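One structure follows; several queries about it will come next.
Removed from the display is one protein chain of the complex; every other protein chain stays in position.
Coming up: subunit A.
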């Protein structure tokens, strides 16, 4: 019988024609130099936030498209109101205009991390591995991702559940500056995440999590329309909850549609701690609101007639309006923006209306 190590290690496909890298930026893209060995084969979608008259230089040799606010307004017209301004939430515009199956999104202060052996971590490759192997949301595997080399399902794991479900989202982590909220940053300004946890695991069905957009990959065909990062930044009462909001929405929808969400590897090196006082002002309302948002999402159920991501998302926006509108008028606006987003998504991605698990129409 062949040994497990030689039979399971296959080279990970590059997917360079099936994956776009979406990067929001307001300053510069110097960080790309460090990622060059890993990112150069791929197409980049740069979403430039802030002043559109500023020129953002993209390092030589990258294949990219860049959108500033003027571009967003031109392409979406009045629907551009759903895309945030002066907040990295604007990145979701990149998801919408992409024509690829997979998205990897990363912040411009995230660099290549090293594993415990001192080797550079190819974060993109690990995300691809995560997305191309199934998830196991229905029963917890105590040895984490059973599809990884050197792992498997443990004794007691039902065989009928071992095929798993398609993985829609791969949520990576961060060494150095951890993704803490403002109060925690203020109390522990010097804490750094130095613990490399060599695991990927599926977040069980029915369990919500705080999704961080710093190092995230997803299958756009499976879940893209639900990856709306909400109304944040300029003119909005809240910030730093864009990815959280998307994470709660996608998890409810993934649980409903039988899709999986993984978290864990890969790690990137997060270099910059944003100002905790600025963060506190942005997060302040969110800290109170999330106390009501979490029970809302935990209790959210979708009717079985909702079989596509778009229909799930539209249904969710109705529930947001009905149940969260009374917390603050912001949620009425957000519910409307969710619908605007879906309309804009469907306009820009007409052939995807029949996708989400059904045969994709060739247009």
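Everything below uses one rule, namely that contacts are C-beta pairs under 8 Å (C-beta built on N, C-alpha and C of every residue); 3 or more make two chains touch, one makes a residue touch a chain; residues count from 1.
The rule we apply is simple: contacts and distances are computed from a predicted model.
This complex has a chain not shown, and the name its UniProt record holds, of "UDP-arabinopyranose mutase 5", "Dynactin subunit 4", "Pyruvate dehydrogenase phosphatase regulatory subunit, mitochondrial" or "Embigin", is "UDP-arabinopyranose mutase 5".
Note that of A:56, A:112 or A:151, the residue touching the chain absent from this view is A:151. In the complete complex, the residue from A:15, A:29, A:173 or A:324 that touches the missing chain is A:173.
Among the residues A:20, A:87, A:107 or A:181, only A:181 touches the chain that is left out of the figure. Interface with the hidden chain, as seen from subunit A, comprises residues 1, 3-5, 116, 138-144, 150-161, 171, 173, 178-181, 184, 188, 191-199, 203-212, 240-241, 243-244, 247, 263, 283, 287, 290-291, 294.
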